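Of the protein chains in this complex, all but one are displayed in their positions.
Labels run A and B following the written order; every chain starts at residue 1.
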Amino acid sequence: MSAVLHAHPESGPALGVAGPQKTRRTLSEAGLRGRWWRFVLILAITAIVLVPIMVTVILALTPGPNSTATGLTLENITGVFSKTLAGTWLTNSLITTLSTVVVSVAVAAPAGYVLSRGRSKAVSGYSLLLFVMQSLPIITSVVPLFILFAGMGLVDNLLGLIIIYVGSTMTVATWMMAAYFDSIPVSLEEASWIDGCSVFGSFTKVVLRNSLPGILSTAIFAFLLAWNDYLVAIVFLRSNEIFTLPVGVQSFFQQNLTDWSGVMALAVVMMLPPIIVFATLNKYFSVGGIGGSLAGR
Amino acid sequence: MNVQSEAKRNFSRRGFLGLTAAAAAVPLLAACGGGSSSSSAGGAIKFWDMPWATTAYNDAAKKITDGFSGANSKASYQIIQWNNFYQTFSSAIASKTGPAVSTGGGFQAFQFEQQGQIAYADKVVDALKKNGQFDDFLPGVLEPFKSDKGYVAVPWQLDMRPLWYRKSLFDQAGVAVPTDWPSLLEAGKKLKGIGAVGFATGSGAGNNIGNHLMIMMMINNGGGVFTKDGQLDVMNDRNVEATEFLLELVSNGIIDPAAVSYTSDNLDAQWKNKKAAFGMYVLGVPQRVGDTSGDLMVASPMAGPHGDKATLVFPNNIMMYKNTPSQDASEAFLTYYMGQLKTLWQQKLMNALPVFKSITELPEFASDPNNVKIVKEYQPIAKTFAAQGTSLNANLAVLDGGQALNQFTQTILTGKTDAKSALTAFQSGLQSVLKK
Partner (left out) sequence: MSSTTAQSGLARARRGLAPGGPGGGSRTHNGGLNRKSKLSGQTKRTFFWLLLPSIVLLVLINGYPLIYAGVQATHDGSLIDTGNFVGVDNFATVLSSPAFWKAAQFTLWFTIVGVFGSWLVGLGLALLLRTKIPAGGTFKVLLLLPWVVPIVVSSTAWNWLVATPDSLIPSIFRNLGLGTPLFLADPHLAAVMVMVFKVWVSFPFMMMMISAALASVDTTVYEAASMDGASKWQQFTQITLPMIARSTYISWILMTIFCVNDFPTIYLLTGGGPVDATTSLVVLAYRSVFQDFQTGPGVAIAFLMTLTLVVVSVFLYRQIRKSSVE
């Protein structure tokens, strides 16, 4: 652990340049060596961490019991698409998850802003209430929510699922947004008020615009919660053509019997969209949201 | 994309206020709505079925369901996943969106009967009497479903727990297949010598084979958890004896020390990888683990130390609910469905014993010698969880999936206990959750 912690400041680009008693040349060599050291370290950590996932991927690519293929094959994966409604499930999952993400962030960002900037008793009370309300485990909420939603025709319907996901991601998402807004100095908004912006105006024009990393973290949290849930979905969804992927995975579990190659193939399909999302958005995480404007803090 | 636009429309503020108002009203409705038999809209009989076997099974069952037209009604088919199924049924029934007819957990019918949701099947049984199917039931299959008020459900398949063995391992160890408890102990020791497991089982996440084994061994010794009239009877001598024997198997390493954590998948692997030589399991083990070479076979039932022979069976059943568009149609559908069951065995889709003698005689079923042996040797001596009694009831659901039995099983399989104290804990655990 401590090795990891120490590795960081040594390499911080700013620190490297600033080291007063070292010459430029040794510095860059040390920097380069450190860089490869860290590469080996992270490679080792990643390899160990990913062992269980490699197991999954290998099984997804191993021919099933009734297959004639040898070596690794994509036939399990193409198989789940041709023999089941995996394509439809994928679409359903994407619709549900993306709607959840958009609505959840749209609800959580303004609420998080109030939590971050408001200092009244009511606001901190509400902040705590958010926490209290969602601490009840979801397993005890499913039945009452089902009865409520059944009365409104929101059962076996993606909309019903989206509403529940938004409700259950919203509390945590609000807190995450609040945490991020806290790292944005109020001085930025103060400057905008002087320019004549309203509170709301400065929230959208100044704060939100500088909150991409926070919004993305929150969005990813909501994305994964909605993407991976099966406890709610399995009770709410009945029809094969309305299933999301996690419920689809369940359909490979029969009485005392499981089609593991199908499960693993679908698991790989389930992993891909989040990986694509992460890989695409990756560079935004590392971009300092407010960069130089922090100087005034 | 239709869903999305619908979603947007419904996210209006008025929509939310509407939801809030409805939220306030529902607890009142739910509180006084239990047990009503109000009919739901739409005439079709909703039939809910479980993934009892491969998807081909569900396709065939759907085909049967779609083929129904009687009592001016049609039927619709719906698969319900096993995961959280009790929650799925309960929430649907509570919101009046449940099925009219369904399969489900082995004792589910009795639980929902207790809650006033089940329509009795006496008229269906009458119809089966008329069409001759009643006399076709294997002996002792239907009686357990008869309660004071009527037939709670109708059995349609038997989930049997026979003993299996792998012949090559016994040959290799040079020992005969056990016929009674002492010979199991002896064979187990020899099998251990060649690195094989003498009595394979598992009680890991989601695996209840270990639980079933505990009860099976009690029943095999003439014991059982209940008396003939349904009173709790955990501490009887036969149960104590069976538990002591299980502990002996554990301490001799004949039951795998890691069995307590084995999922059904781990257990399958033990059978497949020629580790497991002998043990209680489900029907169709060769097909299940992918070894149909003939090396995996059903053993004859073992005799207990007092000469008792018995095994465990779960009679899976079809139930009707009070909430139906038409009770006549529900009954017509169930009668029709019972008449069509043989096609499922004809297509070799089932991994369970049929309830009708005529189906056991179908060439497609009788061509498998293991099947024939189970029908001949195990079915006549099979007892349910209700043993020593025979009538099924809602308490058995608590026994089957509940924590008391699972704790007992895991305590025995880890071996760090004695029979009396484990059974005492089991009894008090059951007492605290059983309805009197």
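Everything below uses one rule, namely that a contact is a pair of C-beta atoms (placed from the backbone, for glycine too) under 8 Å apart; a residue touches a chain by one contact, two chains touch by 3 or more.
Note that the structure is predicted; figures quoted are calculated from it, not measured.
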Touching the absent chain in the whole complex: find that residue among B:N266, B:Q287, B:Q327 or B:T390. B:N266
Omitted-chain contact residue, chosen from B:A94, B:V154, B:V234 or B:M338: B:A94
Of the residues A:V114, A:V206 or A:L257, which one touches the chain left out of the display? A:V114
Touch criterion as defined above, residue of B:A56, B:I194, B:A258 or B:A366 at the omitted chain: B:A258
Touching the left-out chain: which of A:N76, A:Q134 or A:N157? A:Q134
List the chain B residues touching the unshown chain? 8, 11-13, 16-17, 19-20, 23, 26-27, 30-31, 34-35, 84, 86-87, 90-91, 93-94, 111-112, 115-117, 203-207, 257-263, 265-266, 269-270, 273, 275, 397-398, 401-404, 406-407, 410-411, 413-414, 432-433
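Just so it is clear, only the chains that are shown with their structure count from here on.
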Chain A-chain B separation of Cα centroids, rounded to whole Å: 39
Applying the document's contact rule, which stretches of chain B touch chain A when the two form their complex? 1, 3-4, 6-7, 10-11, 18-19, 22-23, 26-27, 29-30, 50-55, 78-84, 87-88, 90-92, 94-97, 264-265, 282, 288, 290, 351
Hey, which residues of chain A end up touching chain B in the complex? 65, 84, 95, 99, 103, 142-144, 146-148, 150-152, 155, 157-159, 162-163, 230-231, 234-235, 238-240, 247, 250-251, 253-260
